[in-house]
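What you see is the complex with one protein chain gone and the rest in place.
Per-chain residue numbering starts at 1, and chain names A, B and C are given in the order in which the chains are listed.
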Amino acid sequence: MASKMDKAALDAFLVQEFPQVASQFAVEDVGEMTLTLRLIAAEQHLRPGGTISGPTMFGLADVATYLAILAMIGPAALTVTTNGNIDFMRKPAAGVDLLCTARVLKLGRVLAVGDALIFGEGQAAPVARAALTYSIPPQ
Amino acid sequence: MASKMDKAALDAFLVQEFPQVASQFAVEDVGEMTLTLRLIAAEQHLRPGGTISGPTMFGLADVATYLAILAMIGPAALTVTTNGNIDFMRKPAAGVDLLCTARVLKLGRVLAVGDALIFGEGQAAPVARAALTYSIPPQ
Amino acid sequence: MASKMDKAALDAFLVQEFPQVASQFAVEDVGEMTLTLRLIAAEQHLRPGGTISGPTMFGLADVATYLAILAMIGPAALTVTTNGNIDFMRKPAAGVDLLCTARVLKLGRVLAVGDALIFGEGQAAPVARAALTYSIPPQ
Partner (left out) sequence: MASKMDKAALDAFLVQEFPQVASQFAVEDVGEMTLTLRLIAAEQHLRPGGTISGPTMFGLADVATYLAILAMIGPAALTVTTNGNIDFMRKPAAGVDLLCTARVLKLGRVLAVGDALIFGEGQAAPVARAALTYSIPPQ
């Protein structure tokens, strides 16, 4: 199954459809049923202790998995998250970007499911894992 | 078990420890093992279709449950979320604040667990449900 | 919204459709969008330490929520669980039945979502909480 959107198309989609958050993210890599997204770490993402907040990591996993799905099915912006689950496993190092690699595990007609691992850039052990389900609107 | 922080103490805690997000939230009500938090809806919270984004709702549930726990144990800012799970069940109406009621189900020495329901203000059916686990640092 | 199946109808449904497990469960109470199910504790449910195993409690929450949904929509046996999430919060006391109260939070055309609390009989603090999503087959 070939991708329908490449890195440039996904970056443009993000700017157009998610203007509130597009500048925080950059698509690093897109493959068949997988995508890696960078969170450009900034002050607004931090929580007490100086590390990136949980909701920021949830958002990173959500956007990465969403884009991994859209890369396969095309720009269906109204695809919505119905369920998300995340484990925060380690503190990310301060001052580094986060990289999230999502993979699509099921791409059904109505539901899609993916999971994701988040790493601090240059670090070997994952800081978080997540799984997300999406409802795909009828064409 | 009596609360250790009231509404005023929790609002002050939020401003001091979470300056990035404190202005988005207001504590509505605190009780024994329960707390209701308001998300003051704004442009930055929206996603395509004009409704409040999933990561914003995850953050609302996380902050509400975290404050419900701190109300009971006192201002342990380094309490961290270890797991979160959320179902997005309905679209919130556009232009209304969200209200999240969290309840603490377990308050252990090391781990605390709570769950939360999120409603659009003035609406009867919940827009999301969540459950969160926290690791409490040793004193 | 009125129920379509009462306690007797649900017990009969369980015997007919789930003969492998029906004898382990008894419907205690059915209401609008809520149901309480008893797990009749037995040797086969135990894990090291003599308490009821996690998968047994997951099954209890799943069957309780499934029956709470069927009580509302009628005997759609092919309704399937698509997602489940559970926190095991306390050890149940040895030798007591478990009671699980499920509530239906969303009853859509295609997806239904519920959550559940599990108690040891006669105990005040919940031993587990769960949330489950179901896909409802087209009529």
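Everything that follows uses one rule, which is that a contact is a pair of C-beta atoms (placed from the backbone, for glycine too) under 8 Å apart; a residue touches a chain by one contact, two chains touch by 3 or more.
What you see is a predicted model, and the numbers here were worked out from it, not measured in a lab.
A.B. asks: Of the listed residues A:A9, A:A26, A:A76 or A:M89, which contacts the missing chain in the full complex?
C.D. replies: A:M89
A.B. asks: Pick out which of C:S3, C:N83 or C:T101 touches the chain that's been left out of the picture.
C.D. replies: Missing-chain contact among the listed residues: C:N83.
A.B. asks: Name every residue on subunit B in touch with the hidden partner chain.
C.D. replies: Contacting residues on subunit B, toward the hidden partner: 82-83, 85, 110-111, 133, 135.
A.B. asks: Tell me, which residues in subunit A touch the chain that this view leaves out?
C.D. replies: Residues of subunit A in contact with the hidden chain: 83, 85, 87, 89-90, 105-106, 113, 115, 117, 125-126, 129, 131, 133.
A.B. asks: Across the whole complex, list the residues on subunit C that are touched by the chain not included here.
C.D. replies: 17-18, 20, 43-49, 53-56, 58-59, 62, 77-78, 80-89
Simple rule for what comes next: only the chains that are shown with their structure count from here on.
A.B. asks: Hey, how far is the Cα centre of subunit A from the one of subunit C, in Å?
C.D. replies: Taking the average C-alpha coordinate of subunit A and of subunit C, the gap between them is 33 Å.
A.B. asks: So, what's the distance in Å between the C-alpha centres of subunit B and subunit A?
C.D. replies: 23
A.B. asks: Can you give the whole-Å distance between the Cα centres of subunit B and subunit C?
C.D. replies: Those two chain centres are 27 Å apart.
A.B. asks: When you check subunit A against every other chain, which residues touch at least two of them?
C.D. replies: Within subunit A, residues 82-83, 85 contact more than one other chain.
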